[in-house]
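The complex is shown incomplete by one protein chain, all other protein chains being positioned as in the whole.
Order of writing sets the labels: A, B and C. Residues in every chain begin at 1.
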Amino acid sequence: MATKRLPQHDIPGTYVFDGAHHRKGYALNMMCMTLNVPENRDAFRADEEAYLDKFDLTPEQRRSVLERDWLEMLRLGGNIYYTFKIAAFDGVSMQHVGGQMSGITEDEFTQMMINGGRNSFG
Amino acid sequence: MATKRLPQHDIPGTYVFDGAHHRKGYALNMMCMTLNVPENRDAFRADEEAYLDKFDLTPEQRRSVLERDWLEMLRLGGNIYYTFKIAAFDGVSMQHVGGQMSGITEDEFTQMMINGGRNSFG
Amino acid sequence: MAEVKFGVATSHVPAIGVAIDNGKEDEPYWAPLFEGYEGARKWMADARPDVVILAYNDHASAFDLSLIPTFAIGVADEFPIADEGYGPRDIPPVFGYPELAWHLAESLILDEFDMTIVTDLPVDHGLTVPMSIVYGKPETWPVRVIPLAVNVIQYPPPTARRCYDLGRAIRRAVHQWDEDLTVAVFGTGGMSHQLQGERAGWVNTPFDTSYLNRLGSEPEALAEVTHTELLKEAGSEGIELVMWLIMRGAMSREVREVHRHYHVPASNTAAGLIIFEGT
Partner (left out) sequence: MAEVKFGVATSHVPAIGVAIDNGKEDEPYWAPLFEGYEGARKWMADARPDVVILAYNDHASAFDLSLIPTFAIGVADEFPIADEGYGPRDIPPVFGYPELAWHLAESLILDEFDMTIVTDLPVDHGLTVPMSIVYGKPETWPVRVIPLAVNVIQYPPPTARRCYDLGRAIRRAVHQWDEDLTVAVFGTGGMSHQLQGERAGWVNTPFDTSYLNRLGSEPEALAEVTHTELLKEAGSEGIELVMWLIMRGAMSREVREVHRHYHVPASNTAAGLIIFEGT
C-alpha cells in the first residue's frame, strides 16, 4: 500500500500536518488541547508526569513534552498550534520556540525577525 | 426584514426543520439529546420537573414535554429525531407518536401502515 | 488499484435493527421484509467487498444542533455503536480504514468538496442497520467501513445534485488508490416516509417505484429532483433519498441491477433495497 496520496511537499525544514501526522500525533495534540481549561493547567502544573499518565502518549512523545523539545514534538506528530499551548503554559515566547527549533537563541531569533525574517533556507 | 429566504415548502401537515425552527427549538432539542446518556435518563425518570429545570425551555415547551404532546413539541421547534428520544425513553412506539400527531389511535396508525401507509393528505 | 464495484441502496429503519437483534425476522409482521433481504445476504456472501463506504445520516447521536456538518467522513480506526436513548445495539464495533479514509478526505477537499473530518464518531442505526441487513449477525463485521455522515435532518440537506457529484468524486479518489481493493458504496435512508406532523405515515409507492426504476438508468435526472419535490413526494424524512445518489454517483455510468426489494411497512417507512454491480 505504497500509494503516494499527497502532492509532494518536499520543503526543507517544514512539517506538513497531513493525515499521517494527524494519526501519529493524535494523543499528543489532544493532550495539549486540554490545556485550554484552567483546571487542567493547574493539574499539569502540580504534576506533569501524573498529568501525562492520563493520555496515551508514546514514551518518545512523553519525553519530548517533559523536555520541551519542540522540534521533536513536531516530528512525533505534534501540530504547532497544539504544542504551542505548552509554551503558552510555560510563558515562553514564539521566538524562544522558533529559536529552539531552528538551532539559534531566542535573542538571535528575535533579531532575525526584526531584520526581516528568515529569507532563505536549505 | 421580511426576507423570504427559503423556497416555499408549503406542505400540509409537515414541519420543515429550517433555521427558524432550529433557533426556536434549540433548548428543547438539546434537552432531548441529553437522554442519550444513561445517567441522564435515570435523572429524568427520577424527577422530570427537576430535570427540565436545568434547561432553558419556554413554559409551553416544558408543558408539551410533560404532557407528551408530540405535535405541540414540533410546533414549538422540536425536531422529531430529538423529541422521539422522549418516546424511546417512555417505551412507546413510532406508531403511537404518529397516531397522536395525526389524530388516530396507535392501532389505527399501525393498520394504516400495514395497508400501505398514508397515501393522500390535505 | 482499488475499484468501486458494488453499490447498495437501502432503508435504515431502526425497527429493522430491533427485529434482527431480537430474532423477530420470521414473525408475520417482519417476514415479508426479511424474505426480500435473503437475496441481498446471499449476494453479499459472494461479493465480499474489502471496504464499504457508507453514506448515512446521523440522527442526533454523534452530532447535535450545536454543530451540523453537511458531509463528515470518519477517519478513525474504530467507530463505537451509539447509545440512541435505549442503550447501544448489541453488535460488534465497526472498524474503519483510516489510510483510505484520509486519502478520500484529502482528495475530496482538493476536489472542492468541503468535508468535515471526524475521528470521534459513534455510529447509529443509519449506519448499523444497513450493515445488519446485508451481513446479518456476524461475530465481527467482515469488512472495513468508512462512514460518510450526511446532514439530512436540518434543512437544508445537500442537494441531490451535490450528493451525486460527491459520489463521482469518491469514485475518482478510490480509483487513485494503489491497493487492490474491492469497494462497495452504500447509500442509505428512505424510501418514502414521514415521521412527523399531521401527515405522519406518508408513503408514496408510485414515487418509490419510479425512483427504483430510474436509479440505474437515469441518475442524472434524479440528481435534478429538488428538495421541495422530495419533501412533498417522499415525505419529510424521505428526503434521505439524496444519499442514494452518492452511491449511484460512485458507480460506473452503466450498472447491472442484481437485486431489488420493496416492502411497506417497516415501522412507519416504505423500505427499499437495490443492489448494483458496475460494468
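Keep in mind that, in the parts below, a contact is a pair of C-beta atoms (placed from the backbone, for glycine too) under 8 Å apart; a residue touches a chain by one contact, two chains touch by 3 or more.
Nothing here was measured: the structure is a model prediction, and the numbers come from that model.
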Practice task
For the chain that is not shown, enumerate the shown chains it touches in the whole assembly.
Solution key: A, B, C
Handout entry: Contact set of subunit A toward the excluded chain (per top definition)
Key = 6-9, 11-19, 21-22, 26, 29-30, 32-33, 35-38, 41, 71, 74, 79-82, 84-85, 88-89, 93-95, 97-99, 101-103, 109, 112-114, 116-119, 121-122
Practice task
Could you list which residues of subunit B touch the chain missing from the display?
Solution key: 1-6, 18-20, 22-23, 26
Handout entry: Positions on subunit C contacted by the hidden chain, ascending
Key = 65-72, 106, 109-110, 112-120, 154-159, 161-162, 165, 227
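Just so it is clear, only the chains that are shown with their structure count from here on.
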Exercise for the section: For this assembly, give the contact graph shape among line, ring, star, complete and other. Expected result: line
Practice task
Please compute the C-alpha centroid of subunit B, do the same for subunit C, then give the distance between them in whole Å.
Solution key: 25
Problem - Chain centre separation (subunit A, subunit C; CA means) in Å - result: 39
Completion exercise
Averaging C-alpha coordinates per chain, one finds the centres of subunit A and subunit B separated by a number of Å equal to 47
Completion exercise
Residues in subunit B with touches to at least two other chains are numbered none
Practice task
Send over the residues of subunit C in touch with two or more other chains.
Solution key: none
